[in-house]
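Worksheet: one structure, shown below.
Excerpt of the complex: some chains, original placement.
Going in written order, the chains are labelled A and B, and every chain counts its residues from 1.
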Amino acid sequence: MGQVAWKGLFLSFFDYKTEKYVIAKNKKVGILFRIVQLSILAYLVGWVFVVKKGYQDTDTSIQSSVITKLKGVAYTNTTELGPRLWDVVDYVIPPQGENVFFVVTNLIVTPNQRQEKCRESFGITDAVCSKNTDCPEGEPVIAGNGVKTGRCLKSGAVNTTGMCEIFAWCPLEKRQKPKIPVLGKAENFTVYIKNSIRFPKFNFSKANILNTEDDSFLKTCRYSKENHYCPIFHLGKIVSWSGNNFQELAMEGGVIGIQIEWDCNLDRDASECHPQYSFTRLDNKFTEKSVSSGYNFRYAKYYRDANGTDYRTLIKAYGIRFDIMVNGKAGKFNIIPTIINIGSGLALMGVGAFICDLVLLYFIKKSNFYRDKKFEEVK
Amino acid sequence: MGQVAWKGLFLSFFDYKTEKYVIAKNKKVGILFRIVQLSILAYLVGWVFVVKKGYQDTDTSIQSSVITKLKGVAYTNTTELGPRLWDVVDYVIPPQGENVFFVVTNLIVTPNQRQEKCRESFGITDAVCSKNTDCPEGEPVIAGNGVKTGRCLKSGAVNTTGMCEIFAWCPLEKRQKPKIPVLGKAENFTVYIKNSIRFPKFNFSKANILNTEDDSFLKTCRYSKENHYCPIFHLGKIVSWSGNNFQELAMEGGVIGIQIEWDCNLDRDASECHPQYSFTRLDNKFTEKSVSSGYNFRYAKYYRDANGTDYRTLIKAYGIRFDIMVNGKAGKFNIIPTIINIGSGLALMGVGAFICDLVLLYFIKKSNFYRDKKFEEVK
């Protein structure tokens, strides 16, 4: 090939080649095609752009910091503990004020436990015995509280069954818990929740606290649907918003989730990016009547007496665990996702043509005629 | 233009325009095209719809609540501690029963530490001294246990090197840990893991516990591959499932991850949505022989004597930290992702045509002929 041929090839490279179309004067298929086109356009504009904000670049890797602080005191006067005042330090575990905190609402206290020998609790099947050899020394009681000492303790006559003696923290905990929650007054406690968030991609920060000069606002306000920038929550209300009754929950314990949702459209003003709170019970209710209901755990305070012997106060605490979960995403206009979404939407148009072609070529009366016109046989 | 012309334009708007095709009677390219079409169809049906369930709307923002409770007692009799019974309150840290818990398996106890003066431990290079001026008063010992008091304590002759005297919690901790894990019996402890989940988008809740009337099932069962609805796990088995030996791990400590995976197809019955457990060791094993192996931490119990002076028992606890991680996603049929996926799949068909055109127009013998037929020159 000579120079001219090369030049021609180069020029033809810039010839625009466009598909040849056949106009099928069939109004039915034409209207169908326009409807399909319109649907795709509606989907593109309505769903992809308006609802899903497809023109935005999004950041879902929210950085969040939660600080919580409880307030409230309660006075109890039980036969076991005597008059007792409970303040935050006594009833919140752990004390650090992180995003998970537990409020004691009911408790069984077993004071002055020492490492000694005593009788295993009734009702533990592995410790039922009729003679000393039923309690081999050193064997731990299955689902029990200590190791067997080798003695079988009987309360009455020789032939009755007894319970093994065990080496354990004695006296053992009583199995009975108070009929009404000891710290039912916790319903009126309040919790201050400070949540600061940051979207690193857009370098945008915000907190759930109104940046106000008015200090007294933060001291007196209470969160409600109308007052959603007040970060102080009434515990009883949190529980009732989650669809539960505080006094019922206080008896057995439970887990309440506090979800904070940040859905920020950074194309608008920063002041329009609000936290949305929602409250749910996280431990399923349907297990309420089974053995696995509620939430409780045991902990102890360890003391040492003048002789250097350790003893402890065992506390079985029932209560409500609050889990604060922060989610969020932020979006801001960006040209790349915009183009990609427009492109994909237009590519979908091909689907409309595909469907209408099917109809035109196979499902209408004159389809044979159109097929001949659409497909040009090469002789 | 008159009214007629406008009417014509309006009617022509509903004319269906369809692409004109040229039939190339080339069987090779034809078969290639059908193969490509078939592949795309297979990908669409097999991968997008069957494997990836592209016809479903998915929710990955799982809400999860984990409650754990350990059971088991162990009796130890060491020269340092004497006879001692360990129950849950003694060996689980923290006690709250959350998704991360630590079981003590080995420990070094240093009782009766008081704020006093004593000799720094041997082996700490910063505290080696030959005269008092090597120990400037008030300077903290680097990587040591206290602040120097200004005195250099020598054990023997005048010219030997000694160690600085420090103000610290004395006596200092001994560096030797027990040769066999003190609480090796922790292998037989069990942990009850209650995991309730919720998919907020579909308002679907479930727990990893069989909703059974049979209370005794939950008291006696043990989790195994065959019995995967029992929420009670044997600690030794968890460790062995993760590919480790409990007694080895108990010596130095480690971190075990318990992953609970919920993959729920809500188009099927709720009862077919099962939790899948997997167990892995999270702290890398390859560092086993380096300084950084294992997992341990120090904590103290603080006491006050009759004179009001604080003293403490320092405990260096080696043990196994269990991290329970819950993941999940749920899917349910939704028309929008279905249409989008079908659309994208069909759009991919265009790629098949693109490839076959390339072959037809450039890579076969009669390509010149087909090029002339395909491209109609406008005169």
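In the analysis below, a contact is a pair of C-beta atoms (placed from the backbone, for glycine too) under 8 Å apart; a residue touches a chain by one contact, two chains touch by 3 or more.
No experiment lies behind these values; they were computed from the predicted model shown.
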Subunit count for the whole complex, all chains sharing one sequence, 2 displayed: 3
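Assume only the chains that are shown with their structure count from here on.
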Angle of the C-alpha superposing rotation, subunit A to subunit B, to the nearest 5 degrees: 120
Distance between chain centroids, defined by C-alpha means - subunit A, subunit B (Å): 17
Footprint of subunit B on subunit A - complex, ascending: 17, 19-27, 29-34, 43, 47, 93-94, 100, 102, 115, 138, 140-141, 143-147, 167-169, 255, 257, 259, 280, 282-284, 286-287, 290-292, 295, 297-300, 302-304, 306, 308, 312, 314, 321, 323, 325, 327, 344, 347-348, 350-351, 353-354, 356-357, 360, 370, 373-378
In the complex with subunit A, residue positions of subunit B that touch it: 11-25, 61, 63-65, 67, 69, 71-75, 83-85, 87-90, 94-98, 112, 185, 188, 192, 194, 196, 198, 200, 205-207, 209, 211-212, 215, 218-219, 231, 301, 303, 306, 336, 339, 342-344, 346-347, 349-350, 369-370, 373, 375-376
